[in-house]
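The other protein chains are all here in position, but one chain of the complex has been omitted.
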């Protein structure tokens, strides 16, 4: 179930691009695109260090990594846009909606009920947005 | 691998005591004991809500729950004693030392290098303390 | 002046519902309603632990409890929606607008001027919203 | 019970010194003394703005002000030495030990259980230290 | 290049008004104006302490002071409106757009990539708003 993260001939940037696409999908592309005119070098760092270095390491699977990230961003409470990207990412790597909801409820214990409530609100937005784009085309 | 969390006849306090013992072991007992003379009711709430309610829910296994908690406490950076308790707890529920180290390295991405360094320092203390209590009795 | 918080025959949920209604009024109902489709169990925990357990304890009156909460949420700066709910709650339990403003000004000392300014901005929104719903019906 | 905070002929520094002595007692003097060789001007600002300006304002009594400060510092979790000073200050202005414990327990709701536990630990230290200095001189 | 910060006959309020106008320009005026109906005394404190006392001190030039403030607000992540005011202020005192971008990128190291991304997003808004008001009047 653990993908082979690293390929010998890849640069960090190539490996990071591959990891970013696998994990964050379109949401990751949007973050990179938004940096193009103000800090393009930062887009490169963002691909290289978090994705090319950290997420590509073999010692922890992507499911565990996204659980860690969703928990941390919910607890910190200062990263609403990034939390939404990683709720998407969590769903992309196989975490269920119910599991994401469990993580956020658990954060009430460590960061307080407001952190959990704001995390649940972000999850509700992401889930609702996904549903809006995948509704059955019924008449 | 998922233990049966809930038993019909248990109170929240009983269920919480059972979960606390399974997850935090002696470190959890110490936290409860330290509250005895200043806020004994808070020890009860601590057992009932986090452990009797949250950790006993079936929707997320204990391994995932401790990954979430270790990540959150490392990222927050304001809960050094509790982080150590949950590094112990993580080891108790089957997370490896290397996985804990991976979680902390990943937190550099979301909460900065100081948060990761302080998390690694806490892990080093816990690991060293465990080793000191399990050294082979060689002459 | 201290209401009798606890009644022997009540469950935590019943006691929490009573406390939530007394303290947060409609704003509390809205928080609970917003959780209905994503995390209904969390609505139960929110009523039971903060309101059924903590706010119902007799050792501190509701005025003091809301002063503590408004101060904490203003200082943390990560809980804007919850701060507004508790500004409402503070007014509900008898704290005056001027006292709320004093608390926020004081938070400049402990959490910095931005925290105080954002707290005052939240208060201004809540006060303005209240005024908009209670304007005299004059021709 | 509300002291007359302001006297017409006082400077901010004089008024602040009076308020600091009333509220923080010896602990406040120690903070000022520690600044003498590194940032004496900051000691002046500390007396003038928080104490000469804010705490001397008539719109909120000192009991309410210290409840707000103890709650905020407990929730923030980044100001352990200052929290201890204000637990002392709270006792000085008439808040009871049990009320301080209630405030900290309540902070579990807003900032998480670790914040509350660390606050209770600080309170235990301050209470114990007070007891050690006031034990009956029995043989 | 260091302006003479203090004039003997000025009050703190006068000195603060002068510093606020020089540093924050119109954005500072807007903050003060927004306080007029809810907490006018706080507007006075805001002018007196941060600007009349701190920013008017001769020991650090305004360029260095704004670098410090932009870095701190970006790292804290809880003061979005104030960060924008100080990006404006930084430009007012001679920090370039590229330097502001460098500061924010650096904050990824200390407060994580989300803090840096949100800081860059704030900078992009401020730069874009400036450009919108200074576009050449071409037909």
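Chains here go by letter, A, B, C, D and E, matching the order in which they are written, and residues are numbered from 1 within each.
In this text, contacts are C-beta pairs under 8 Å (C-beta built on N, C-alpha and C of every residue); 3 or more make two chains touch, one makes a residue touch a chain.
This is a predicted model, so every value here is computed, not measured.
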Hidden-chain contact residue, picked from the options D:58, D:81 or D:94: D:81
Selected from E:21, E:34, E:54 or E:80 as touching the chain missing from the view: E:54
Chain A residues touching the omitted chain (full complex): 41, 45, 49, 53-54, 57
Positions on chain B where the hidden chain makes contact: 76-78, 101, 104-105, 108, 112-118, 120-121, 123-124, 127
Residue ranges of chain C at the interface with the undisplayed chain: 75, 108-115
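What we mean here is this: only the chains that are shown with their structure count from here on.
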Chain whose Cα centroid lies nearest the overall Cα centroid: C
Gap in Å, rounded to a whole number, between the CA centres of chain E and chain A: 32
Multi-partner residues of chain D (each touching 2 or more other chains): 49, 54, 57, 75-76, 101, 105, 108-115
Overall pattern in which the protein chains touch one another (line/ring/star/complete/other): complete
